[in-house]
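Just one protein chain is left out here, and the rest sit where they should.
This part shows subunit A:
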């Protein structure tokens, strides 16, 4: 226990630190609470003690159950006093103590008396306290009073009852729902906040009844809602109604848009903002609808209030993601915000500008950002770095200035997260923009010369080892790498040795020099470094013994581990004490847990160095590994493409199945990912019976059943088909899931021995032309287009019929062809009448294909399209047209 006599060792002046609670101590205050029991109550003294107790609780002190009960009983005595102030403190105290239900009974009668008191304040507060601590049984007793209170002429009382109603609705909906009439009456109240609370409660009571909500909104948007808060609420409800009615509006005007727009002229800023934000978030908002909202937000940008500026710039930032063109009008105001005192506002302004900027403004923008970067915190810098990365991907031609910017900030001070964000960005740019590779690698090399983060150094070295040897002059990187061997800690030295070995394996001319360097590493002070050097010297054949090891060596250096790490770990653990040498082929290759399901969720952060080929490539890698581990399919050759999973069952059925289509040169493999969602069942010998009668060119050659499918642990079964080589054969397949069901005793988890054969009908599956197209982007479409043989070009025009808007038509064609949109051309500015979209891809047989689509839309929403294809193979150009013509 603290000793009251020891003075706190603060270096502050005692006078300045004076606090009425200095040296306060729980035990002493609990003692003091005895005054509550005095026959002659001293209200002021009691108030002070309660304040002290509340202070203790507020500081995070806790009372034991016994202490709390004692205090609670003592406090209930204070209802005897008629002192208003004290009563208020008693209410607070009871709420803080949140008494148990048997304790609640003690105060119920006192509180009910107060609920019917003539003093408004007593009524209002007693309602709030009682509703806070009460449970359902008591509620029926006080329901009558609450209904009365809702329509009380004193707004404080009415609000107290309504707000309590909102809280009670969570626990006792059936009771609160009976108050509809009273709540509706309260809606008519002249008091602004009563109206707000009544609206909130009324909506919650009716929230599951769409029609009622719609009626409520319809009547209120016409009437006058006085309180700005209620107005904000109404805007939110209106948006809900708009969203839910979205399906059945046929033409033109969006319902309630006029109301939202009129709210933009409201006198309260919070209502204006709520309405503006609501408009920007409307589904498929048109630029005509957006304009008035953008205009008011633009006015807010130059407000003197930081909160207003922040709210506006944050909303515009979001709008810029979908409708960059709509926000460009605000660019001038936005630029002046770069120097805003509030760094959150400045960062949002910058990132918005980066999103809306066009190619010509990049350089100017970068200059402004350079000044700005020096005085913001790391977390903001990371946001900016990410914005710059996406800008660079959007305008690959500008990579030079953006890459320079990144390398400059890389040299400046910064924490790990920030540096990692920069390095990740550079890596992604190197990967996606071939022209940027050499300069990017050099920037990274310079960075590791003076990098304090081991993690980043090793990752960069690894990346260098993969990319460096493929550059025009690999020798220039050697110096940077070898420097690491001299100057760094053991971890970095070891990875530098591995990187050197990779250069040696890939570049024959460098081999002798690499050997010299590796031999020097044999004298390193660290085991791992020496071991690696020895290993690589041997595998690369430094002793001149074997020449044909080359392939093995590069396989060893570059090949990825073909067994799942988890399995390897388990195997190694089992192995630990055995005498036999460890055999890696004994490690099971089958992936136990389906790793691909999670991939569906778009990863928020782009994979960094750890997994250089991020996104789809990584998935393909995983599939490739999975398939090559199955002997039946190992002869099929290289995997050309794997589709995204296609669901074959409705959500929440007994068995969830989706399928991934793997395309090989001569074969197609369907991978059925199955999940058993019934805890009482174990499925065995799971197969899919595929009927390919509607797919003439396909012939089933193999299938791999799934041995057992327990509850909630996904498994895969495969079916393989042969098809004509190199031909984009299409067809429709119907599927039936066959299996043996065994009952499982959920308490023991044991399955019965006997099973019953059963089957389950799945939805049909189609192989379409797009499955034969790999999404491969090009950084400079124009160059690539001009380099293709013009003779291979095929041009034709198509009518796409009536469409909602251009964007829909563009997406439909992109999906049909399964190609990669280039240079951000898949985004159609809203309301534009024409659009050009550039696509690139690789067709089966490794044929490069480029497509130029020109769209136009007329007054009747009829869309016409001109399609120009160039490819390495004229027949493929024709095939693309066939796809479109038949799609």
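Here is the rule we use: a contact is a pair of C-beta atoms (placed from the backbone, for glycine too) under 8 Å apart; a residue touches a chain by one contact, two chains touch by 3 or more; residues count from 1.
Operating definition for what follows: contacts and distances are computed from a predicted model.
Participant: For the chain that is missing from this picture, which UniProt protein name fits: "Lipoyl amidotransferase LIPT1, mitochondrial", "U6 snRNA-associated Sm-like protein LSm8", "Coatomer subunit zeta" or "Nucleolar protein 11"?
Facilitator: Cross-referencing UniProt, the chain left out corresponds to "Coatomer subunit zeta".
Participant: Using the document's definition of touch, tell me which of A:72, A:179 or A:273 contacts the absent chain.
Facilitator: Here the residue in touch with the unshown chain is A:273.
Participant: Which residue among A:92, A:442 or A:812 touches the omitted chain?
Facilitator: Only one listed residue reaches the unshown chain, and that is A:92.
Participant: Check each of A:26, A:123 or A:197 against the chain that is not shown and name the one that touches it.
Facilitator: A:197
Participant: Which listed residue (A:30, A:75, A:115 or A:229) would be found touching the missing chain in the intact complex?
Facilitator: Only one of A:30, A:75, A:115 or A:229 touches the chain omitted from view, namely A:229.
Participant: Just the residue numbers, please: which parts of subunit A touch the chain that's not shown?
Facilitator: With respect to the unshown chain, the touching residues of subunit A are 5, 7, 18-23, 43-44, 47-48, 50-51, 54-55, 58-60, 62, 82-85, 87-89, 92, 95, 121, 128, 132, 156, 159-160, 163-164, 166-167, 193, 196-197, 200, 203-204, 207, 229, 232-233, 236-237, 239-240, 269-270, 273-274, 277, 304-308, 310-311, 314, 341-342, 344, 379.
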